[in-house]
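Here the complex is missing one protein chain, while the rest keep their positions.
We just call them A and B in the order they show up, numbering each chain from 1.
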Amino acid sequence: MDEARIARRGLSPRLWLAGGWLLLALLAAIFAPLVAPQDPLAQDLMLERLPPFWLDGAEPGYWLGTDSLGRDLLSRLIFGGRIAFIVAFAAATSACLIGSALGLIAGYFGGWADRIISRVVDVWMAFPPVLFAILLVAVLGTGLSSVILAIAIIDWTRFCRVIRAGAMSQARMDYVESARIAGYGRIGIMLREVLPNVLPSVLALLSLEMGIAVIVEAILSFVNLSISTDDPTWGSIIAEGRLSIHQAWWVLVFPLITLILTVLSFSQFGEALKARFDPVLR
Amino acid sequence: MAEPLFSVRGLKVALPDMTRKPLIGRAPLAEILKGLDFDLPKGSVTGIVGESGSGKSTLGRALVRLLEPSAGSISFEGRDISHLSEAELRPLRRDLQMIFQDPMSSLNPRHTIFSIIAAPLRQNGLGDRLKERVAEALQRVGLPQSFASRYRHELSGGQRQRVGIARALALAPKFVLADEIVSGLDVSTQAQILTLLEKLAAEMGLTVAFISHDLSVIRRLCQQVIVMREGRIVEASATDALFDNPQETYTRDLLAAIPLPEIDADWLRPKPPA
Partner (left out) sequence: MSACLDIRGLSAVLPNGQRVLRSVSLSVQPGEVRALVGESGAGKTMIGKAVLGVLPKSVRVVEGEMLIEGEDLGRLDAKARRTLIGARTALIPQDPLTALNPSRRIASQMTDRLVRILGWSGERADKRIRQLLDEVQIRDPERVLKSYPHELSGGMRQRVLIAAAFAAEPRLIVADEPTTALDVTVQKQILRLIAQLQRDHGTAILFVTHDLGVVAKVSQKVSVLYAGKVVEEAETAQLFAAPQHGYTRALIAATPRYTDPYASLKPVDESVLAGLTAEIAAADKEWRPSHG
């Protein structure tokens, strides 16, 4: 009876803070046309390089200032968030589905399946990811779907490795043998006994991967390889901000802060989720 | 002599020896069981005793066909099951159940006790009246009904092992393999679990193979004993005969090595040179 259960069931501040920021950013992105104070594409050279609201010379309605073409920074960030979240969800989910399925098969079935999948993963991981991404987009052509596809193609290995290791250690558990005794087949055992136990790691990794996808998308926009140049993305705003860093630092700093907060929130949210669902394991 | 439930002839099992696995290619096979012949009489408890490396657990796993023999035959109710495929075994699973050594590792942390006990019932066509059957199984092992909704980490070691017994017996199998089921438990809990199994085996007329390293436990529970060493049977006989009049030196050594809870000043004296 002295096996005191580690009580981590409560919602940690980490989960609240990270989840709160993500929810806020997500809602803003979904309802961008409603919440954005200005048209993100509207240029007005009379309003160029307005500072954020607390500095002298700021205009009401342009809370974070404007860029060198007079476009409202806050509105651009909000609309940029749409691209960021679409890429995050679509790319991370695809990578997760491919990687987890292959990892589960490799780890639980072992043998030939494992040997083939593991070799492919080894080869895959030998490619430098960012260069690989740039190369892929160059081949696939720019555009939202190419970016998503590129990230999924590169990052499924991350899921595959973690899930494979988890499934391998699960496969050694007595409850797997016990399921055989109960009359379960291999697929049944994989779904009933193995999958639920690797799920928390999958969720944590999925959230982390969303953050990574946001970064990769920003990098691709930064080098102008993402989507068409008109739509604002965080990466393209950073790229523009870099050019006017001495005249208008805010154009660089605010998108950077947004990016960092979002990526950090994704990883922290994932960790917090895992901690919340894991304590039954001892 | 009752008709045997299991009849084992010339049983050999070889497993890959991972310690000798070359960098590339398959691990060489090591013969764990080196030709065993014995019968398990119906409706009685047979103890299988041995030290580490004796092959007793491998033998158990071959009986319930978690492992496939490399030679020899295992007959269950007169039918050779030694090379049946997983699919052919499925209808037999209902009658070949197992209780595991470590109740922690044999209960999936993600499933409730209800789901754990219900799983074999569902898989073996007893999915109707599931609630009733699980309730019956819990009651049989002396656990309150409220435990059905709990998870393994909410249970003590003894309670977990009761769940393991409930799961194995829910199907009313013909044969149960009990693999070192009390070796991880405290003595007070151990006594409870053993008396429970003793009672249930008698009530349900079960045929049990009780694997243990502890001869003291075996004497209480088993009608006959098989002593194993390094993949072979050293001695097999009725329990009282084995304990009162062991034929083999190895059996005598095993008995003499058990520290009984009674004062014996000579026990630790070095053996006089033979």
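Note that in this section contacts are C-beta pairs under 8 Å (C-beta built on N, C-alpha and C of every residue); 3 or more make two chains touch, one makes a residue touch a chain.
Note that the structure is a prediction, hence the values are computed from the model and not measured.
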item	value
Absent-chain contact - pick from B:42, B:122, B:213 or B:232	B:213
Selected from B:22, B:78 or B:259 as touching the chain missing from the view	B:259
Touching residues on chain B - with respect to the absent chain	51-52, 157, 186-188, 190-192, 194-195, 213-220, 243, 253-264, 267-268, 270
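Throughout what follows, only the chains that are shown with their structure count from here on.
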item	value
Interchain centroid distance [CA atoms averaged], chain A/chain B, Å	49
In the complex, chain A residues that touch chain B	1, 3, 5, 173-175, 177-186, 192-193, 196-197, 280-282
Chain A contact footprint on chain B (complex, rising order)	64, 66, 86-87, 90, 93-94, 96-98, 100-102, 104-111, 119-120, 123-124, 151, 153-154, 156, 167-168
